[in-house]
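Missing here is one protein chain; the remaining ones are kept as they sit in the complex.
The block that comes next holds chain A.
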């Protein structure tokens, strides 16, 4: 409590062990009132453990947590915790089939004569949202809200419990850049109104944009806390990785261009489908092609259509001169397309199964005679994947949900490459993975390309597009621009956002 600035939350020397493993060791964190404090670190650095201690989901083994100088409430007293702190997770914590109003007042609905008063519920909700300038229809089922609105509703709900300290766990991961901009404006407004944020993000430029202080964790330990202005992006990366050098990704501009006479391995002609119309392009052997665009641009849908996860309305995808049947993943696999799908939890992995089962999932039919896929053979596939892709795991029989995001994504990539495809389709390959894993995953792209295969990368992250020979820009379902390797960030973003630049 120095210099008259009020401390909202203070963790002093907190530590947490799970069995033999130290998840957090002697970490201290002080968040001052009215600031936005960034918490960064690679997956497994201890961020989530620290958040769970700060939000009362678990109790520190050592050290103390205090709110405004007072000791934290007992772990079982959720009501008391709710008045101190709230966490808005990357994934939804609203109940999708209930209305926004009911979600806001769930389990504390206003009553009249002992029964729920729906009119008062709606009125109170409207007032609550209005007081924080959240423009959302309270009668809408919460599941129909956009990610952006859903986050605002969750923030408003947290504020209505009296909490003025809010943890945002990767709030920008699912937002496009317009929505991120609006979220940041909103965060600044709330800050002015006395709300304090702990902001978790993998995007370091966001930390610089919206936060005043930053704390870096690494390997369960506290590395540094400093004003954001005092640390450059490279210094932040160094602090996170414990190495110097920052993110190293092969830039396509630094290698030879694809031979001019390289033949097309995959062609897309006049393809129309969900959210995109009349798209045509070719993918040559040894080429890495990127597709950029906002979330609503239809870029994910194009990639999913090529892999057969969606059926196009019109047009044709040709692989090595042969047209692919519509909406048939099996046929796409057989024709030589491998894919890392958009969301590894939803489409990539069976989290309850072992690494071995996950890694072998798309090559089950080629493991033995008559469809036999013996455990030994599956384990061998996984053991090889663990070695080849540098997956940090206890062994091939470990369950996939016990791994960090980066390691999970490596399994999905290993599987996509398991069928030895000619074309690799990557959709948001580095979403929610740490810097090191990002390098490793993009390093695999370079290796695959060098083998003469073709890679299609669809991504929200500009870093992912660096290894691309060409980047196509999609806006509202149309191809609007093409950039050669060596593009400038400004030009690409201007095309993605549709900003006129003359």
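Just so we're on the same page, a contact is a pair of C-beta atoms (placed from the backbone, for glycine too) under 8 Å apart; a residue touches a chain by one contact, two chains touch by 3 or more; residues count from 1.
The criterion applied here is as follows: contacts and distances are computed from a predicted model.
Chemist: What is the missing chain called in its UniProt entry, if the choices are "NMT1/THI5 like protein", "Autoinducer 2 import system permease protein LsrC", "L-lactate dehydrogenase complex protein LldF" or "RNA polymerase sigma factor"?
Modeler: UniProt lists the chain that is not shown as "Autoinducer 2 import system permease protein LsrC".
Chemist: Going by the contact rule already stated, which one of A:296, A:392 or A:494 would touch the omitted chain in the full complex?
Modeler: A:392
Chemist: Determine which one of A:12, A:33 or A:57 touches the chain that has been left out.
Modeler: Touching the chain that is not displayed is residue A:57.
Chemist: For a quick check of understanding: of A:360, A:413, A:426 or A:496, which residue touches the chain that isn't displayed?
Modeler: Hidden-chain contact among the options goes to A:360.
Chemist: Contact with the hidden chain only, please: which chain A residues?
Modeler: Against the missing chain, chain A presents residues 17-21, 23, 43-49, 51-52, 57-58, 87, 89-93, 95, 106-107, 169, 220, 307, 309, 329-330, 332-333, 339, 341, 346-354, 357, 360-362, 364-365, 367, 371-375, 378, 392-395, 397-399, 401-405, 415.
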